[in-house]
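As you look at this complex, bear in mind that one protein chain is not there, while each of the others sits in place.
For reference, chains read A, B and C in written order, and residue numbers begin at 1 within each chain.
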Amino acid sequence: MKLTFSDEAEAFRQKIASWLAENLGGEFAELRGRGGPGDEHSLVSERKAWEARLHAGGWTGIGWPKNEGGQGASLEQQVIFHEEYARAGGPGRMGHIGETLVGPTLIAFGSEAQKRRFLPGILQGLVFWCQGYSEPNAGSDLANVKTRATFHAERNEWTLSGQKVWTSLAHESQYCFVLARTDPTSVGHKGLGFFLVNLQQAGVVVRPIEQLTGTCEFNEVFFDEAVCADADRVGAVDGGWQVAMGLLGFERGASTLGQQMLFKNELADIIRHAKRNGAARDPMLRQRIADAEIGLRIMRANSLRMLSGSSDGSLQKEAMIYKLYWATWHRNLGKLAMDVLGAESEIVEQAPYGLSRLQAMYLFSRADTIYGGTNQIQRNIIAERALGMPREPRG
Amino acid sequence: MKLTFSDEAEAFRQKIASWLAENLGGEFAELRGRGGPGDEHSLVSERKAWEARLHAGGWTGIGWPKNEGGQGASLEQQVIFHEEYARAGGPGRMGHIGETLVGPTLIAFGSEAQKRRFLPGILQGLVFWCQGYSEPNAGSDLANVKTRATFHAERNEWTLSGQKVWTSLAHESQYCFVLARTDPTSVGHKGLGFFLVNLQQAGVVVRPIEQLTGTCEFNEVFFDEAVCADADRVGAVDGGWQVAMGLLGFERGASTLGQQMLFKNELADIIRHAKRNGAARDPMLRQRIADAEIGLRIMRANSLRMLSGSSDGSLQKEAMIYKLYWATWHRNLGKLAMDVLGAESEIVEQAPYGLSRLQAMYLFSRADTIYGGTNQIQRNIIAERALGMPREPRG
Amino acid sequence: MIRDTAASFLAEVSSPAAVRAAMVRAEGHDQQAWQRICDEMVWQALHIPESYGGMGLGYVELIALLEQMGRFLFCSPFYATVCLGANALLVAGTESQKTTYLPKIVAGSTATLAYTGSNGGWGADSIELIVAPHNGGVVLNGKCRYVPDGASAEILVVAARSKGSHGMSGVSLFVLPQETAGLTRSWLPTMDQTRRQAELVFDNVQLDSDAIMCEPGAAWPLLEKIIDLATVAIVADQVGCAQQSLDMTVSYVLQRVQFGRVIGSYQAVKHKCADMMVKAESARSALYYAACIAAEALVDGELGADLASAASAAKACGSDACFFNTGTAIQLHGGVGFTAEYDVQLYFKRAKSSETFLGDSAYHRERLAQRLLDEGAGDEINL
Partner (left out) sequence: MIRDTAASFLAEVSSPAAVRAAMVRAEGHDQQAWQRICDEMVWQALHIPESYGGMGLGYVELIALLEQMGRFLFCSPFYATVCLGANALLVAGTESQKTTYLPKIVAGSTATLAYTGSNGGWGADSIELIVAPHNGGVVLNGKCRYVPDGASAEILVVAARSKGSHGMSGVSLFVLPQETAGLTRSWLPTMDQTRRQAELVFDNVQLDSDAIMCEPGAAWPLLEKIIDLATVAIVADQVGCAQQSLDMTVSYVLQRVQFGRVIGSYQAVKHKCADMMVKAESARSALYYAACIAAEALVDGELGADLASAASAAKACGSDACFFNTGTAIQLHGGVGFTAEYDVQLYFKRAKSSETFLGDSAYHRERLAQRLLDEGAGDEINL
């Protein structure tokens, strides 16, 4: 396990750090620390402008191959980018889905035409994407997707009908990639297609979902005969599941150290409060604060193990525990934050319901152990894939 | 919920308390506090003698009907008996299985002849019993019993062959009640018979099982063509499961307050250690000690709820949580005891492996969450019977 | 019985829609529902003795009612009025104060107790308001914070301490009407919107001597008793919340299908529900015991001596149960659990405010530890 980076990598760190110091000011100063989980609904147009600025600085698509317009950065460099970005308080990335999910998917599975059509908009920070996987009855059981795609040979296009849910930032995105059933007689993961759907059309209605925080980060997206050209289908007509699963594999840990930097900032905030209000002298809270710090250390060490591990793309054990670990840790951190604040934790910043950052984190962190695979699903995955235990039977 | 007992009941309390004060001395003084869970192997002949003394005092079969030779005590009086017995440090009852399981079963399901034959020996503290239910492959899945009973019409008797396990005190008992398959083609809870088997015969071998404490509380019992007269079969030839389940229902909470008194003594012991060695000043241990006391209070309140609840024999919710609650509480108490003792917790009382009372409790309490239905089985029972959730499918 | 009457009335006036409407009103409750309680149900008078116009029932009945209020997330000044205001008058009021104020509460006046300052504590040290003698009466300066329904209550019981005093010494109690010169009250908007808190600022508030409750400077033992009674009462709300979270969850997981099975058929889900039941039932056992003790304490019965311990034990496990059950309810609801549309999040928020109010589990465990482990404590465990 390597604890340090090469000199070359450290030079790269200098470069991104000073670029961020220079550019994350002026009109963009207000973006520092904003737009993260629980705050994704904030400052959207400013964050879109920031994406263009990132592109101007050459900081978009850094992990993409050079021949696809990316920077071809090494894994080490990507880690450093995420770490410095988070350290500087870089805002939640509006281009995240496009850059980390859509781009790599098109590069792996897309046609040349699709790449030419879509990659530049992503790189330039001009076209924003969202993810159309989950449905009301396809949450943990994603393969139960019911949205139907019907092919119209005469127009060489598809129409999609159905409902997606938990679609982050759908109302701020131009495109959505949609998993839909191309074979109406199929069940499970067979007979699904993968479509790049323009949201700016009559057949699409986006409805925000209000969360327990009072804010809206997720959406429902209703498709009613929404149109998608056959050219905007990725992979085989019945090969959408493979594309979708491949896509989920692209997130391979480079950004985990960045996420940990955000967590660290939150814990530092909690420690400041504890020192100020005397909670730092409470023996039980001391234990819990120390435990939170231990968790941060474990996550970092775990990421360093992941990054120095096998590069054949197979998931190692430390990667399989990561989602369960960080989600549970962060949810506990939310509770810790409130207990450190004590009686004052109840009082919101602004009437009627303007939550403080820590309050919003506390409430929103309840979602951490649910989205992206609940803790229960994570434990199934660990037991079945890492420990070789029997699969849960379908009903 | 009643917190106090009637004047009449308090008079009964006086009576048993003073009898115990008088009799639990002299030759029986050494029995105080001995023979409980984790210590059942100790002082066996002395505890058998004590059973006869109890009988002489009129304190056996107190819950049995008067016309069956019992004392016909009310539930309230039984509770008080158990409470005072535990408070006085009365030893673990050698006659427990006979008095609380066999007797009530025979009274409910036995023939007049069986009652005449077996009840007096139990009441007089002369004949001791053990329980032959579990088998190596019938633990949680009790209905999977494989021990076979074969009828020999010519001699009007049965022969039993098979293996029982986790049989407490089998080596100190004359009789064992055995659940065995009378119909070799049957599966599950059908085709089982309930037999009263004399252990003092050639076809029975008892082998002690050594536990992690180094002591032997449980046994394996091997039956090889062991003989049992048809007259010693209880209930229908294929009705053993009903008898066995009826028997498990007889333990209805009267003894829980007595159990709690033992737990209270253990916690008091831990508190004494904590005050002596300074652990009482450790904020974390203070929390855990307080938590243990809260648990004791909850168990007591829970029992008072059980006792003031419906008398129709239906299990109330508070009764369904009791096993899971006390077992988990007691297991945690074992860990607390060791942590209060700190570094000294490792050092045993006598070389090579003479454990202190608290050490034995710590180790043996790991069994609490396993025997009599594991915590996992308890949660199934609660979910399925109390909350009406679907049953686990058989394989 | 009271439980069933309460459940059916609250099902009507405190439906999820009614709760959502009430919690965004300025006053934080539905005035009409409150009026019906005072007029039709007369719950506010439940445990007030008949000699003061009340119904003369006991604390056990009150607890059964409060459990249902928690179950239905009832938004109202009931808790502050009855469990803080009326209890304070019953425990520490002079006969003349009882005669003056209790009939008003019976008639529908609201009340509360203000004792905590800004330091975040819940014990004697939390009292920061300063009292000084003044013209035969007293003058109050300072502030109270986190006061339930403090901005709207019509009758206020207030704790203050003499300057320079600490801890349990120097504490006095006063009762005053809301329209008192020098008193400014402001709403503190909260995460849990089903309850209202307020800050009370006292700027040279002058009170006549008839506002003084019990012995000046020596009020702590009585105030502690009032707080313990209020603690038992909040646990009832927690138990109701915990039970309802379990019920909603079981019902949801038995209809939600994933992978072709209701998710309630997964053992992981079943066992979580079983754990929720264990939490709810054990907290309920601790609550019912504490309620019996509280009833004894109100009539100065012998068993009442266990009130502080019984209240702390109940609050410690009530808080754990309520937080665990409401949090687990969100988890087992999955995605919909953290939407504003579903009710579980309202229970989750109420659970946190109940947990914090009057001290969390760690606070109450330490309070018990002091009785068990510190100087003067015998080796005896009181059971």
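Methods note: a residue touches a chain if its C-beta (ideal position, glycine included) is under 8 Å from a C-beta of that chain, and two chains touch if they have at least 3 such contacts.
Being a predicted model, the structure only gives us computed values, none of them experimental.
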Neighbouring displayed chains - absent chain, whole complex: A, B, C
Full-complex contact with the absent chain, from A:Leu267, A:Leu341 or A:Ala360: A:Leu267
Touch list for chain C against the chain that is not drawn: 266-268, 271
Residues of chain B in contact with the chain not shown: 134, 137, 139-141, 144, 165-166, 209-212, 214, 277-278, 282, 284, 338-339, 342-348, 350-353, 355, 359, 363-364, 366-367, 369-371, 374-376, 379, 392, 394-395
Contact set of chain A toward the excluded chain (per top definition): 1, 3-4, 260, 264, 267-268, 271-272, 274-275, 280, 283, 286-287, 289-291, 293-294, 296-298, 300-302, 304-305, 317-318, 321, 324-325, 376, 378-380, 382-384, 386-390, 392
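Please note the rule applied: only the chains that are shown with their structure count from here on.
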Central chain (distance from its CA mean to the mean of all protein CA atoms): C
Per-residue multi-chain contacts in chain A, two or more chains: 284
Junction residues of chain C, two or more chains touched: 262, 265, 269, 362
